[in-house]
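A protein chain is absent from this complex, but the other protein chains hold their places.
So, subunit A:
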Amino acid sequence: METRSAKKKRLLKTENETETGEDWISDLPDAVLHHILFLLPIKSIAQTSVLSKRWRSIWSSFPDLDFTTTTNSVGHFSSTIIKYSSTRKRVHSPLAQGMDFIIPVLALRDKNSDLRILRFCAQLSFSRLNSLIRCAVRRNVQELDIEVATDDYFNLPRCVTTCESLRVFKLKSRYPGFRLPPLSIMKSGFQSLHTLSLSLVILYQQSSLVDLFTESSFLFSRS
């Protein structure tokens, strides 16, 4: 004997299958779903996290976080920076507020899943930048691609040089620039690095970057 609700469910189910097909996409392996989602802007990826529990876990373990695909375009970014550097005053740009969600996104990630790529373009304080970089290094990040404007000069966090998983490191400071750690630390660091790109480095009590390239071992074998 079939109850009324069971009958309703059964009918709905058959109707469902004929009209819309079954949920094949959620059955794909995580790696494939990550591959598919990587082709979308990060906002769309985040939105898929509400689809189901399965998709929530896909999002929380998503390894390639590219925040440069959000609506705050680079063009917008550069115009605010010009304004910022000419007046030398803090400008509360929409960009600065818009990028506040990077830290929560990282904090809400699955604790056991590693990051592969972290890419963002933002105007933020050094302490925030520092905590972002530290967080990424803790998650064994492989590619860091950062473009920033900060209030003041900052020192590159040392954890970046000692990060063993880091393969690609790009840091571009729009304003005002950053200092590198002492040469002795740089020399022994960057063990897995094969691409390095730094922009607006301030050489402070350091003769030149050439020393880094001649004295360290990593670039000989990898570049």
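Definition applied: a contact is a pair of C-beta atoms (placed from the backbone, for glycine too) under 8 Å apart; a residue touches a chain by one contact, two chains touch by 3 or more; residues count from 1.
The rule is short, and it goes like this: contacts and distances are computed from a predicted model.
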| item | value |
| --- | --- |
| Protein name, per the UniProt record, of whichever chain is missing from view ("N-terminal methionine N(alpha)-acetyltransferase NatC", "Eukaryotic translation initiation factor 3 subunit G-1", "Regulator of chromosome condensation" or "SKP1-like protein 4") | "SKP1-like protein 4" |
| Hidden partner chain, touching residue among A:25, A:185 or A:203 | A:25 |
| Where the missing chain touches subunit A, by residue | 12, 16-17, 20-29, 31-32, 35-37, 39-40, 43-44, 46-52, 70-72, 94, 97-98, 101 |
